[in-house]
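Complex shown without one protein chain; remaining protein chains in place.
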Amino acid sequence: MTRALGLTGTVALAAALFGGTAGAQTIKIGVNEPLTGAFAASGTYVVNGAKIAADEINAKGGVLGKKIELVIEDNKSNPTEAAAVAEKLITSDKVPVLMGAWGSSLTLAVMPKLMEYETPMVVETSSSGKITTTGNPFIFRISPPSAVEAAAFKNIVDKLALKKVDFLVINNDWGRGTAEDFSKMMKDKGITIGLVETMDQGAQDMSAQLSKIKSSDSETVIVTTAVDQLTLIFKQAAALGLKKRIITTGGSQNPDQIIAQAGAAANGTMHLTTFLPWFPDKTPNPEATNYFITEWKKRGFEFAGCTESFRGYDGIRTAAAAIEKAGKAEPAAIKAALWDINIKGLNGDIVFRKSGPEGKESGQSQPNVYLIEINDGKVEMKTL
Amino acid sequence: MKAVITILAVVALASVPLWLRDPYLLNALITTGIFVIGAMSLNLLLGFTGQLSLGHIAFFGIGAYVSALTSLGFDVGLPGGFRVVHEPWPPIIGLVFAILAAGLCGYFVGLLSFRVRGAYFVIVTISFAEVVRLVALNWVELTQGPLALTNIPSIALPLPGLSELTLRTKMQNYYLVLVVALIAYLLIARLVRSHFGRAMRGLMENETLAVSVGIDVTKTLTLAAVISAAIAGAAGSLYAHYIRIIDPEVFAFINTVTMVIMVISGGKGSLAGPVVGGLIFGLLPVALRPVMAPEAQWIAYGGVLMAILFVLPRGIVPSLAQRLTRRRSGAKALALTETGVEERA
Partner (left out) sequence: MAQRHSRRIAGYSGTALSEFLQHMVNMLVLGGTYALLGIGLTLIFGIMNVVNFTHGVLYTFGAYITFIVVQQFGLNFFLALPVAVLAGWLLGAAIELTLLRPLRGSDIDTTMLVMIGAWIAMQSGTLWIWGGVAKSVATPFPDAPLVVGPVSVSWLRLFVLAAAALLIVVTYLLINKTSLGRAMRATFQDHDTASLMGVNVDMIYTSTFAIGSSLAAAAGALLGPVYVIFPQMGDLAAVKAFAIVILGGLGNITGAVIGGFILALAEELGAGYVSSGYRDAMGFLIIIAVLIFKPTGLFARAERVG
């Protein structure tokens, strides 16, 4: 088995070395995701979502009469590797379009390669504002940067009657960006900003930060981080007797995992999310959502992963739609076509608008944002 | 004989871009080369003074940040109401500043290494790297913290009589890394063979004896630390201008571990060791990638590492050199391995 794999590897390498593109039977899409290292869990979810999209498209006859083939590579949660993987996918595998690279620093590391080889990439998860504002015309993002999320949240802060808000955010581009953009929006609304506390990416004990927040006179805490730290924060906040309203942002909460792992501590928490797998009928595209969730369950994946994996599903469908529209699997044509597509994603229409400096704008889609609340171990939707 | 091998190796490495057309493999060689330079600098400390630094990535990262900030410019407020505004300068000056800044940090760590030895030095260096990482992460106004420094320009060489040559292609960057690696190699080789190098080795083998024959311990260790850090800083600068984005993740512990693996598996205290170990462990992930699942690649990586040490516990280069010479003449072997450094040089 290993030997056979090794042989195909060698053949692939040889083919790459001698520049063979022997009669492309398939249309390739490069997938650059973290499958090992700190973000392994999330990257694996996204890849599994991407596979569902590819199988669905191929079952319906593929794109331009050919099957699509995902070339999936592990960027090891490491920016240097993310750049190397992009290089491999573009030059060795000759993919005309990529999807990636989960974390913002991973995506940012890939971006110079996209310029170098003039190949477009669909960005499915990264939230850093910088990705679409530094003038890289090969970036097409379907996930909301924190400013978009803050703008969506603006419409409901009145109903929540917020007065003073503390922040507890992960100390990376995502957390810092959220604290910045949400503070700006809330100050405009006349809400006072109290503490802004951070936690390191791998930190497990947030008791010190939470004790500080417990003693402040705010009534709400905005928390931004991934599901594992959220679970810990809810448990530790309950242990400290912190009785403030907690609202999480960022869409990486996997509420079902939180309910399963934090138990009663999760009750009463609110979450800004970009996908509603619990209420397929309330999503913009109920048919696709139902298909995706059924398929996800059929493959034996944990339901909690849906809120991450749907991005991989949407990302691949976006890339495939652009290839179809372009009429050929070539980077320049796909890049041009990405501006023209309009597909029904699982969290809203995917239409790219221009963002960033004039003449070299990146594409940014405006996904929907929903507010949900966990009550008695169940997810409830709050009307926006 | 050794010189011939060295020259042949350099010629072979220099010829690579002429026949290797795959940009992906060339990219892997460039990033490997950058880490090999880092590993060579670590070897100067570990292999020739016996001090293990597990925070070596600090110097690399400081070099990367200094170089990037020099070429990008910054505007930062200091305590007391001062503001420092810096306009962007050419990246090549960034490289020089990276070397100087990393060297300066090396000086302070070197002073420490006089007081703190062995396992304690290991922890001091880890702590130092962590503190530097946390400063890079939290001093957002200067480093942009986790938002990363992006759009770092490529290095441009000012050519006499001509305009600048901006190194954008793989081939240009490959030769840049090769040249810097060669300079670092020759510098370390010269250093090791000098009076200073003998002092370092004397110190490592028997400190009491070394002191009694008049070796200035502080000066020796400090100088080794300064030069080692400066070379690591140069590698960091090359990294920043090649990858063109840096964030505090550059200080990740795994990057130090990568350098340590390169040095010890290749053979510490041997000039060629980090190069051989570096090429093996830099390119091993590339070779494993098409063959097996991502998790299995890491397991194989760890397995190969353990296997090499079981077969060649002193590292590849010294162990093989020992076997070769032993086969050639039993009598000479002992003498050669005792001076393993010089015979490699």
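Going by the order they are written in, the chains are A and B; count residues from 1 in each one.
Following the convention adopted for this analysis, a residue touches a chain if its C-beta (ideal position, glycine included) is under 8 Å from a C-beta of that chain, and two chains touch if they have at least 3 such contacts.
Note that the structure is predicted; figures quoted are calculated from it, not measured.
Visitor: I'm checking contacts with the chain that's been left out. Which of A:T198, A:T249, A:T289 or A:N368 qualifies?
Guide: In the complete complex, the chain left out is touched by residue A:T198.
Visitor: Based on the whole complex, identify which of A:G305, A:P331 or A:G356 touches the chain you can't see.
Guide: A:G305
Visitor: Among B:S15, B:S127, B:T166 or B:T218, single out the residue that touches the unshown chain.
Guide: B:S127
Visitor: Kindly state which of the options B:L8, B:V179, B:V257 or B:L324 is in contact with the chain not pictured.
Guide: Of the listed residues, the one touching the omitted chain is B:V257.
Visitor: Over the whole complex, note the residues of subunit A touching the chain we left out.
Guide: These residues of subunit A touch the chain that is not shown: 36-44, 171, 197-200, 202-205, 207-209, 211-212, 214-215, 217, 227-228, 231-232, 235, 238-241, 257, 260-265, 302, 304-305.
Visitor: So which bits of subunit B touch the chain we can't see?
Guide: Touching the missing chain: residues 46, 52, 112, 115-120, 122-124, 126-128, 130-131, 134-135, 137-138, 253, 257, 260-261, 264-265, 268, 293, 295-299, 301-303, 305-306, 309-310, 313-314.
By definition in this document, only the chains that are shown with their structure count from here on.
Visitor: In their complex, what parts of subunit B are in touch with subunit A?
Guide: 21-24, 27-28, 31, 137-138, 140, 145-148, 150-151, 243-245, 247, 249, 252, 254, 289-292, 294-295, 297-298
Visitor: Please output the residues of subunit A touching subunit B within their complex, sorted ascending.
Guide: Result: residues 2, 5-6, 8-10, 12-13, 16-17, 19, 35-36, 73-74, 76, 78-80, 83-84, 87-88, 91-92, 104-105, 108-109, 111-112, 128, 130, 134, 171-173, 175-177, 198 of subunit A touch subunit B.
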